[in-house]
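Here is the structure we will look at.
Every protein chain but one is kept in place in this view of the complex.
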Amino acid sequence: MAELRTAVTGDSTVPVVVPGGDRDSRFARRLIIAGATILSVVALVAVFAPLLSPWGETEIDPANTLVAPGGNHLLGTDGNGMDIWSRMLYAARLDLGIALAAVALAVVVGTLLGLIAGYFGGWLDDVLMRVVDIFQSFPTFILALAVAALLGNGTINLIITIAAVNAPAYARLVRAEVRSLRELPFVDAAITSGASPVGVLWRHLLPNSLTPVRVIAPLNCGWAMLTLAGLSFLGLGVSIPEAEWGAMISLGAADVVGGRWWTSVPPGLALFVCVLGFSLLGEGLQDRANAKRR
Amino acid sequence: MLSIENLSVLIRRPGRQVAALSNVSFSVRPGEVVGLVGESGGGKSMVARAIVGLLPGGSHATGQVLFDGSDVLRMDDTALAAHRGRGVAICFQNPRGALSPTRTIGKQLVDRLATHQEMSGAQAREAARELFEAVGIRSPQRRLDAYAHELSGGMAQRVMISLATGCAPDLLIADEPTTGLDVTLTREILRQFRHAADTDGRGVLLISHDLASIAEVCDRVVVLYAGTVVESGPAEQVLREPAHPYTRALLRSVPDVGGRPVVATPGAMPLLTQAPENCPFVARCAHADGTCSSRRPATKPLAGGRGDWSLACFHPQTRPLDAGAPSTSPTTAEAGAEPAEADRKPAVLEIDDAHVVYRSRFGSGGHHALRGVTLRLAPGETLGVVGESGCGKSTLAKLIMGLVAPTSGTVTVAGQALVKQPGRPRPRGRALRRARTRAQLVFQDPIGSLSPRRPVGDSIAEPLRAAGLSPAERNARVAAVLDRMELDRSILQRYPHELSGGQAQRIGIARALVGEPNLIVFDEPTSALDVTVQAQILAVIADVAADADRASVFISHDLATVRGFADRVVVLYLGQIVEEGPVDVVFDNPRHPYTRALLGSAPRLGGTAGSDGEAVELVKDLEEADAATGCPLAARCPFVTDRCRAERQELQSYGESRAACWRVPELPALIGRQAVTP
Amino acid sequence: MRIFRFVVRRLLQLIPVLLGVVVLAFLLVRVLPGDPVRSILGPNASAEDAEAARVRFGLDKSLWQQFLDYLGGLVTGDFGTSIQSGNSVGSEMALRIGPTLELVVIAVTIALVVATVLGVWSARRANRLGDHSVRMFALAGNSVPEFWLGLVLVLVGYSILGWFPAPNGRVDPDTNLTPITGADLVDAVLTANGPAFASAAAYLALPVLTLVVGVVAPLLRSVRASALEVLHSESYAAAQAHGLRGRTLHYGYLMRATLVRLPSLAALVFGTAIGSTVLVEYVYSWQGFGQWALRGLLYRDYPVVQASVLVIALCYVLVFLIADVVHAILDPRVRL
Partner (left out) sequence: ADSGNKPKDGASGGPAAKTLRIAVSSYLSSWDQDFVGFDLTALMLYKNVFPYLIDYGVTTASGSQILDTQNVTPTFAESFQPDAEQKVWTLKLRRGVKFASGNEMKAADVKWSKDRAFAAQANVAGVYRTIGLTSADQVKVVDDYTVEFHQAFPSALTRQIQAISLYVFDSVEAKKHATASDPWAKEWFAKNPPTGGYYNVTKANQGQEIELSANTDYPGPDPAKTPTIRISVVPAASNQRLQLQAGDVDIALGISQRDIQDLKKTPGIKVISAPSNRQVAIQMSVTAAPFNDVNIRKALAYAVPYEQIISNVYGGDARAAKSTVPLDMPGHDDNGYPYAHDIDKAKAAMAAAGRSSLDSELVFESDNEEQQKIAVQVQSEAAKAGIRLKLTPLDPATLGERRTKKNIPLQITSGQLWVDDIEYMLATSFVKGANLNYSNYSNPEIEQIYEKSHTTVDTAARNALWKRVQEILAADVPWVVICQPNFNLPVRESVAGWVQPMDGLARLRYLSASA
């Protein structure tokens, strides 16, 4: 509700205009569009990386290590003589892939747990939630290292690690949602219409409990990418020499001090933009959801 | 004091535009109670907002809202700040939502007192206590430290009134102060406003969708339809002989305890994007002609009308609203013959001494919601269940549907137990699911009872799926039931939020009907709906309830709606049946003081019913009455004796009805005395 | 009293969780490949030497026996002996946890204050330029990897501008700070050591900034959203319509209602911040808990890993407990 703005005129036929209205949702839409655009560009880059990059993902130009941008190498090369520009493009594949896959896995596992815990309640709920507590309170990087050490440090394991770290949040979210949905009349309506428990869960509670998940998931994707970068920095990321932004940044981070910004700034920007894309999308979705609630 | 002149509000949003108000004019004088009535979306709240200068963003307002001579729409910030609270104070539509959840209500009141009456801390607290007392809050000292969520609806409304009066305004606005409250409270709250006008000389603007309930306390009424004033005038006359077809339609939509039948008006209010060019009611009006649809009638004083009675209509009606309405409806006429016949068939529903206790999650104890209810319902019979909010009506519905298990006692639906009951077998798996479909429930919240992310077609077909029908059969049955509900097929693909309340409730009834159940329970199916839509849905329900081989239970806190089509009625109080019998017997000759109290507080249009003198006033709110050992009503009953307090009476037969009260024989005499010494 | 009962009940609920964490950590470190004793023995050690070392640390016993010994130790507050340093894990941890907690607590507190002030400010100017810029800055800050931000801040703040001390520790050794709790600011206050306080604060500035930038966005987003919700709520409109103004309106009707939902998110953010310290500590040579735990993990120092997992989990659940209590205090609707 906005305040009336003064229009000091005696004429009662001149409308008094109250500012405001829907700018909220307009901005939310812009955020969503901006985020979606960024992400589509990144996705396109990921798909067409081989066409866009003059060098291979791990191709070495031995005569030209750490050369500055220009000439044969659009963004210069790193300490191994690999082309930054090409690696930066290829990295979109791994980064997007891992983030999306990890979040998807987390959503599936977390939602399932949350549904079961929230719907059946009782001891099952208690046990599941305690398990979720355990996982949630377990330090991320120890979990990551454990998974990496157990399964070797491959892409799949990174996905598992990041999913394991995120799944508890979804479990909680969905559980809370299911618990409040369970009290709503439509659930009673389904039961009295003879729906089986699985039917109620699957056809009624699941679709309705996913609303907050949809809002959180994009934000979470961005966060997953940052986690991936952090793991790379700790040497727990993707295996050398695959191209991944976080790994590129952490490899090149030390170069910045010596003035060789190109090894880490471009992948840093790429990561930043991509995470920002997810954040914008998430923020927009959240805005829209909030506006709907009001 | 308040004079609204030619006020129009257009709300502009990209992609949509609403003409919320079009050329509204009326005034409120000090000491006067003016009622503003009309259907939902008619623009009532918008008027209130314009008066306090809180129009929504994107509003374009023209015209004037003159308050003591200055135009609220054009006030600057300081003038507005002085105007709000001190000049006009508003009681919001949803009192619990309008109270800040994180501040004690005492502090909220003190804030108002400090701001507008420049009181200091201790002084303000004392004044707050007194104000609470004045609006009928018991143990006000303790309540000062309560939070909004700890209050019942009635209590919250009282607090809201005290907050508004705490600002010491010249004009008090109450936006739907009684929606959601039950009949006994409604009366009490409305009286508070009359009181404010009479003793403090404040102007009062009472907003409601329900003409009948506010009629009693208003001096004048203004009827709003689609943002236009269609009729305004002295309350008494407008209500008795409304001249505008819309006002008449509104009044006819409201059921009456006296038994006057509800007449439904088809159609719904248009959503205007511009100030109307024609009469906005034209599409629903029986008297409409070419003029009505080409021109918009000007507001003119009514020829021959007394006072400032004016209306905007080309065809003012003059006949009284319901001359010679039959006092009994056809369905109830058969009622007397039915029980004997019903006894022979196997009962559809049998409840035997059922108790329900809601256990609290931690610790012991719990809430005893039903205390020994015994019921029997035969096919074809319609049972009305009435009682105040919180008396256990919904619990009874859930008990029947097998959504709660009885703590003791038994419930049998179509010969089967739906939940685990002590010492009885119950079906499992598919058999249980089929058994469940034998009884169906129609919910109070029509939209909320539909799964939000499923097309409604899915929801309707749900019982058929449980019965294991093939998709083709399902489609046929769904199509049939849609026809009966007069709904278009295209609605099946829609989602619940795309439906109007009336449509959603038709869907709800369709879902209940589609599986041909033996029993349908209606739990306050119309209380969330708009007045004219209510009338439409009640007509549908009456039709459904009349199906010969199906039993129905109709739950309502409003006795009048029950009267229309129930054969028998039970009156529930604190989880117990206090009176029971054929509907006309109970309504025309109530035995229990509680039944009398309920009947007494039911709104009635000026003098239609004649039992006013016999009304029983209960002394306290429901929540303050704790059922101890004796009669559950003991704490609130004006006729209470020591015996009532110590011992509970069982249901006793009095003619065709039964009641549980020690003092039934003496009551008529007692009531006479109470009327003399209140 | 009700709060007390609630806390006790919640503490009891923590027992299975912590027990689960203990079991999981215990098993996890043991199924990890890698031999903890090899790294302390040096290349010339024979198999017998290795066996002797294993015996010294009780690693020759059965898994069950080791677990029972460990549990027994925990009950008496003994976290075991570090394989790497031969020191008691408890005393090493005591030195490490203080600094890290100090860092995280300060950062989260600042983030909370900033988020609250800016969030409410932003909500009041919803959809104007100021609001948009605040949100965009927060989002941008949230989209940069912490270690990268840290390195850049070091480069700019220390090397180029020279405003901040070298990233080589937590306090200038010349101030002769006597460690008591390990949290330097606290110790400086306790020992009334002014120069040490100044120095510790200067050393804290950049790491805190790094963490704050990393975590402020979700908090800000949440505060803004709930402030907006309150501003649009009927209860706020009612207070406005009744002519309440200024401080009464702001503090009585806006702030508390806005902050009600913040504690649980703050707890979550606290958890993330604890996780991020590993990186921040590395960048700022802040030999704290995260570095200690990471090193323990890399060398499979079983007792160290077990203890650090347990302590992080404990911090985490306690912070959540505190958040719930604060929430209950702020929000009268919460039933305890």
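Should a chain be cited, it is by its letter among A, B and C, assigned in written order, with residues numbered from 1 in that chain.
Criterion: contacts are C-beta pairs under 8 Å (C-beta built on N, C-alpha and C of every residue); 3 or more make two chains touch, one makes a residue touch a chain.
The shown structure was predicted, so the numbers you read here are calculated from the model rather than taken from an experiment.
A.B. asks: What chains on display are touched by the one that is not shown?
C.D. replies: Across all of the complex, the chain we cannot see touches A, C.
A.B. asks: Out of C:22, C:101 or C:154, point to the residue that touches the absent chain in the complete complex.
C.D. replies: Per the contact definition at the top, the residue touching the missing chain is C:154.
A.B. asks: Which residue from A:18, A:149 or A:248 sits in contact with the chain not drawn here?
C.D. replies: Here the residue in touch with the unshown chain is A:149.
A.B. asks: Have a look at C:26, C:70, C:236 or C:299 and name the one touching the chain we're not showing.
C.D. replies: The one listed residue touching the chain not shown is C:299.
A.B. asks: Considering the whole complex, which of C:65, C:87 or C:133 touches the chain not shown?
C.D. replies: The single option touching the absent chain is C:87.
A.B. asks: Touching the missing chain, which residues of chain A?
C.D. replies: 58-60, 62, 65-66, 79-81, 145, 149, 152-153, 235, 239-241, 253-259
A.B. asks: Name, in rising order, the residues on chain C that touch the hidden chain in the full complex.
C.D. replies: The missing chain touches chain C at positions 32-36, 38-46, 48-50, 52-53, 56, 83-88, 91-92, 95-96, 151, 154-155, 158-159, 162, 166-170, 173, 179, 282-283, 285, 287-288, 291-292, 295, 298-300.
Keep in mind that, in the parts below, only the chains that are shown with their structure count from here on.
A.B. asks: List every chain that touches both chain A and chain B.
C.D. replies: C
A.B. asks: B-C or A-C: which has the larger count of contacting C-beta pairs?
C.D. replies: The greater number of contacts lies at A-C.
A.B. asks: Report the inter-centroid distance (CA atoms only) between chain A and chain B in whole Å.
C.D. replies: 47
A.B. asks: Quick one: report the Å distance separating chain B from chain C, using the average Cα coordinate of each chain.
C.D. replies: Roughly 53 Å separates the two chain centres.
A.B. asks: Centre to centre, by mean C-alpha position, how many angstrom separate chain A and chain C?
C.D. replies: It comes to 22 Å between the two C-alpha centres.
A.B. asks: Which chain A residues reach two or more other chains?
C.D. replies: In chain A, 1, 26 touch at least two other chains.
A.B. asks: Hey, what residues on chain B touch two or more of the other chains?
C.D. replies: In chain B, residues 54 touch at least two other chains, as defined above.
A.B. asks: Contact residues on chain B for chain A in the complex?
C.D. replies: 5-6, 10-14, 49, 53-64, 71-77, 80, 398, 401-403, 429, 433-434, 436-437, 439-441, 443-445, 448-454, 458-459, 462-463, 465-467, 508, 511, 515
A.B. asks: Residue numbers of chain A touching chain C in their complex, please.
C.D. replies: By the definition above, chain A touches chain C via 1, 23-24, 26-27, 130-131, 133-134, 136-142, 145-146, 149-150, 169, 219, 222, 226, 229-230, 233-234, 246, 249-250, 253, 256-257, 264, 268, 271-272, 275-276, 279-280, 283, 286-287, 290, 293-294.
A.B. asks: Okay, in this complex, where on chain B does chain C touch?
C.D. replies: Listed in rising order, the residues of chain B that touch chain C are 52, 54, 81-86, 89-90, 92-94, 97-103, 107-108, 111-112, 114-116, 147-150, 160, 163-164, 167.
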